[in-house]
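Excluded from the complex is one protein chain; the other protein chains are retained at their positions.
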Amino acid sequence: MFDILSLILISIFFPIIVLVGKMLYKKENLSRKLILGLTITFLAMELLRFFVVASYYEGAVIPSKEVPYSFITLSCIVCLFAVFNKGKLGKIFQGAFCLTSLVPIIWALFDSAVYTNAYDTHAVAKALYFLECGIVLTIAFLLVSEQKITAWSNLWASILLAIFAVLDCLVITFWETKEAITLMWGITLIVSFVSIGAFYGIYLLACLLAKKHKDKMIDNGKENG
Amino acid sequence: MVLNYIVPLVITLVLVVLFVTLCTIFLKNASEEKKLIPIKVVFFLLIALEFCKIFYLIATNGHYEPSRYPIVFCSMVMFAYPLFCFKKNRFSEVAKSFSIIPAFVIFALFVGIQWKFNMSLIQGHSYLYHGAMLAVAIYLLTSKLYKFEFKKCFPLFIVLSAYILLSTVLSLFIGGDISYFGPNSSYLGFIYNNFGYVVGNCFVVILFFVLCLSVYGIIALCQRRKKKEEVQNV
Partner (left out) sequence: MDKFIFHGIPNLIGALFSIVFVWFCVIKFKKKSYKDKLKPLIFLYVMLIILEVIKIFYHITVQNAYPAQRYPIVFCSLIMFTYPIICHSKKETIAVRISKALSIIPCVVIGFCYLFILPDVSSGFSSYSFVMNLHSRFYHFCMLAGALYMIFVKLYDFRFKDFFASGLTVSAYFLLCTVLSLFIGGNLSYFGPTSAPVQFLYQAVGYAVGNVLLCIVAMLLSLASFAFINLCISLHKKRKTSRNLKNLL
């Protein structure tokens, strides 16, 4: 219960803090620099999370059931491609990354095994996971404010999620991470698919509002002279 | 011995020579972008191999031990390739020098110890991995993508030592035995036993400094002599 609360708090406040900072200190190319910095931080944190989890076990030998792997790992790889590839492929990855930015949070909400660990006495891995969720959302917001998302991105995001589902199935069956694929797993997957649509819908709404606001400003300007 | 060591080694070397000659001949007059395509292929091959390794190890052994993490000394070229083969940036030249001399050193070290082990699937994977590394190192030289300059040796040394120190710290942090330079290394175990792990790592860093300096220095001297001869001839 408290875990979920803190997850939501951190993943809401992290983007807010970063965006407020961006608004306060208006500098040239700040958005781009923030994206680059956050992406590298994201990668570093993901690696750190792996090592932190590894260091709990004797001789750092991770049993297959406890490998800290989840959608966030895939998200990290996609984020790297989305930020550093400026070609057509990069745009596809951008759309997919932005629309799936809510999925790590959903995965954590439904299944606490993603971040909890029996040996994690100081909750370091948990804190890293929560912060990563915040970072994913922040990067997504910054990318969305820079570049437009097309309707095709829904498809790319769905494909990304499907790839993850297949991978997870493979992992569950071959690494025997869970008993079997449960009903909860399916529900989480469905909610994740819905979240893609929800994110796109919110994005469209925000675009509409921004456009209305802009029109109003232009009208006001015309009236004033 | 023959079946476990010499046959796979010979096969690897033949493959490396084939790869290098074919690529250099076919891409001799191509643009720089096209010359980089084989390296891209190798890069994706290495990544695929890495994923296969992880899956294989976990599915067969049931766990994932630290000496197999992709932060060992051998896997560092994997991080250097994307820096120069996709888009040029300020780290490209360092990354190129990073994947030449260390690759030769790693391959030599790798070959020097393989006679101890029996052939297995993971062993074959290792041969393929290190062979690919060596092939790219030679290909970079033969296709003239990389030119030796003496001033390139210092950034290379800094990056190398940073990588070694980073993996040392990680190794201490996890308590595992990462890379050949881990606490139970078969090459440097005697240094670690005598002076301690961290001091031994500093020693390794100094060793690499001497190596870089000597290799780049000798090549620079040879180039200078060649130039002088050319001037005299003219």
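Annotations for the structure displayed:
As written, the chains take the letters A and B, and residue 1 is the first residue of each chain.
The working rule: a residue touches a chain if its C-beta (ideal position, glycine included) is under 8 Å from a C-beta of that chain, and two chains touch if they have at least 3 such contacts.
Computed from a prediction, not measured in an experiment: that's the story for all the values here.
Taking every chain of the complex into account, the omitted one touches A.
In the complete complex, the residue from A:47, A:61, A:113 or A:131 that touches the missing chain is A:131.
Listed for chain A, the residues touching the missing chain in the whole complex are 2-3, 6, 9-10, 13, 17, 20-21, 24-25, 120-124, 126-128, 130-131.
By definition in this document, only the chains that are shown with their structure count from here on.
Within the complex formed with chain B, the chain A residues making contact are 51, 54-55, 59-64, 67, 84-85, 170, 174-175.
Across the interface of their complex, chain A is touched by residues 55, 58-59, 62-66, 69, 86-87, 170, 173-176 of chain B.
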